[in-house]
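The other protein chains are all here in position, but one chain of the complex has been omitted.
Naming follows writing order (A and B), and every chain is counted from residue 1.
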Amino acid sequence: MTEPVRNDSAMKKILLLAFVEENGALGKPALEALSGACELAQAFGAALNVGLIGEFAQKAADSIASCGANQILAVQGPEFASARCATDSAAAVALIRAAEADFVLAPQTTRSARCMPGAAFRAKGRIDTRITGLRVDEGTLLIQRWYYRQRMVAELTRSQRPWVVLLEPGVFSPWSGGGGHAEVSIVPVEPVETRTRIAGIEPASAGTQTIRPDADLLFVAGAGWTKKQADGEVHVEEAENLIRNFLDLTHASLGSSKSLVDQSGEGQKVISLLTHMHQVGQTGSTPRHPKGLATCCHGEEPHVVGWRFINERRAVNLDPNCGWARGKADVLYVADAFAVMGKVIELLGKDAGQAAV
Amino acid sequence: MESGYHIVVCGSLVPDPLQTLEPDVGPKGPALKNEMVLPSVLDPWAAHALYEAAHLAKEYAGSKVWLVSVGPKQRLQQLMMTVAQKAPFSFVPVDGSASGFCDPFETATALANAIGAIPDLDRSRLLLFGGYASASRDAGVTLQVVGEMLGITEVFLAVDSLSVSENGEISLLERVEGGNYLFSECDCPPLVVGWATGHLPEPPNNPQIGMANMRSIMPALQKAPQVQVGAEGVSFAKVELPQQQRTTRIVKDVPVEQIAGEIVAWIRG
Partner (left out) sequence: MGPDLEKGTENPVDRLNLDVDIACVGFGPAMGGFLTTLAREMEQASGEPHVQSTVLPGMPLQVVCYERADDVNFGVSGLVTEARAIRNTFPDMNPSEIPLAHPVSEERIVYLLDPHGASRRSLGLRIADSAIRGLRWVLPYRRSALELPFIPPFLKKHGGLVMSIGQFMQWVSNQVSSSGMVQIWPGTPVGEPILEGKQVVGVRIADQGVQKDGTPDVGYMPGMDVRARLTVVGDGPVGAVGQRLDEQFGLPEGHHQHDWAVGMKVVVSLPDHCDLVPGTVLHTLGYPEPEIFGFLYVHPERIASLGIFVPSTLASPVRTVYRYLQHWMLHPYLWHHLEGGTLRSWGAKTLQESGRLGEPYLAGDGYARIGEGSGSTNVLTGSGVDEAWMTGVLLAEGVIDLLKKGEPFTQANLEAAYTNRRRKSWVETGSRKAQHARDGFRKGFVTGVLGMAVSGLTRGALNLKTRSAHPREGIPDLNQYYRDRISSEELQRIREECAKNAIPLHDALMTRAGWPEIPLDGKLLISQQDALLLGGKVQAAPGFADHVMFVDPAVCEQCGTRLCIEACSAQAIAPSPSGGTPEFDREKCIHCGACIWNCTQPRPGDRERGNIRFYAGAGGLHSAEN
């Protein structure tokens, strides 16, 4: 069923493909990918083009006017304002064709993840996703990606063109050159037939949003918070207050363990902030933050694989033999998390008060 | 008029996630060390897709569920022992590699061919289900490409909920950034749904379902077509285990105040 793909390994025309945010700007992941694209264009002496998709592209194009792109192409219109596979993939393939790209770099976002595989297929190319590193070695581009749920890491290259690569956040620093006026060539797209309407965005859990991908700190709450404590009682409400206060004070992103999020819906007292989306680990998410603090979490391997991209790791656990002790954290505090977090909040609160003065 | 959905679930085996995995790079590219001795399970998100499919099929009379898997025949046979008691389905096995190191396009080609060959599949009622990413490759590409090959461009990825309104309109919640859901409505099938966890617990083992499934599973396995699934055009420079061992400083028997102070300083630092 597949048609032959090009196989000449060229890297002459590089396309940075990005979706314009609702406010008309380019998000951090897009700017990071732009940095990557600029580096590659230089390394290969290739032409760099930028392709934008969104309701309006001009503002975004202006913001990167000095990036050195040969041309900035765009597909725009109300039907491209928000994520929908049918329209997005039609737009993406139109840009790839218009730019005659042999290499396409796009940020790994939920929007690109949905539509780019189809676009790569239609452009008769191939795609690699979740790329955590790019490296040029003797004129060959090597991409880094993980296999078996963060258990092993590989470097590979591919000969098919166009080659579409989705880049994970955090690999490059966001492009930060100057803006200006950019010339945008609008690429027409045939009207797309779709049966799908976008009804909007809604938070997974009611109340405050506690998953904050941009936060500096990941705070993991484990099942210990809902377990019987030294006094033989459970203290779920106290736990929830501590967690909530800590998050309010630090703006940390909240993560959890499978054991804890699985408790929801089983009729027992649970921490209401948590949903399955908070689960970190093998069957959960692999968030990226510079720091992570685990509390009341045992640090078992299936959980800790989700910490692959957390640089500095600390844990508070009563058990000196818990998983964190075995080379999974930089520091393990053997202590009661209720007491420690209470005190942490007190200290943070004091400082917050002072800062306000 | 015929009613109900034709739900095709794409999903194959992955090593039991509890196992210790190590890569082994040989002349034929990378593979898992001792792959033969590793027990396997149905890919977790594909498993959710199967449970959701079974649930929908039960709700909408006239529906039918197929499970299409590309994997080594013997191991698929073994896998069926743990899966076939979970939900009623027709099994469509394809004998080929289920390695995470295969290219999703090649897996998708094998799947699309197998789906294309299912007799009596009504595309106007087709829901193409699967896990939104596999636990082996974790690419999140296969389903969309199968969709393209079958001419379906309504794609929903990382879905946690699918519901059908009175008039047959399908509402979906997809996981997007920041712990949010993208809420979409689709008029009617066919569509592609890459499931995340969904909302259903793993169904209990039901021996009766198992017996019924197995009658068609064994013959299907015997007839399973053989395909080459690899990663043409891809060259692996290296595959290795990450260095993850840190030197842990264990702070014990220290007053809470001191610990809290240290943590606060670290958060700030």
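Assume a residue touches a chain if its C-beta (ideal position, glycine included) is under 8 Å from a C-beta of that chain, and two chains touch if they have at least 3 such contacts.
Model, not experiment: these values are computed from the prediction.
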Touching the absent chain when the full complex is considered, from B:71, B:194, B:210 or B:233: B:210
Absent-chain contact - pick from B:34, B:163 or B:235: B:34
Residues of chain B (touch criterion as defined above) contacting the omitted chain: 16, 18-20, 34, 36-39, 74, 77-78, 81-82, 85, 201-208, 210-211, 214, 218-219, 221-222
Positions on chain A contacted by the hidden chain, ascending: 232, 266-267, 300-301, 321, 323, 326-327
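Please note the rule applied: only the chains that are shown with their structure count from here on.
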Centroid distance [mean C-alpha coordinates] between chain B and chain A, Å: 21
Residues on chain A engaged by chain B in the complex (per definition of touch): 1-2, 5, 7, 82-86, 89, 109-111, 113-115, 117-118, 121-122, 126-130, 137, 142, 146-160, 194-205, 209-213, 217, 250, 275-278, 282-283, 291, 293, 302, 308, 312-314, 316, 320, 324-336, 339-341, 343-344, 346-348, 351
Chain B to chain A touching residues, read off their complex: 14-15, 17-18, 21-23, 30, 32, 44, 100-101, 103-105, 109, 112-113, 116, 135-141, 144-145, 147-149, 153-158, 160, 171, 173-188, 191, 196-197, 233-242, 244-254, 256-257, 259-264, 266-267
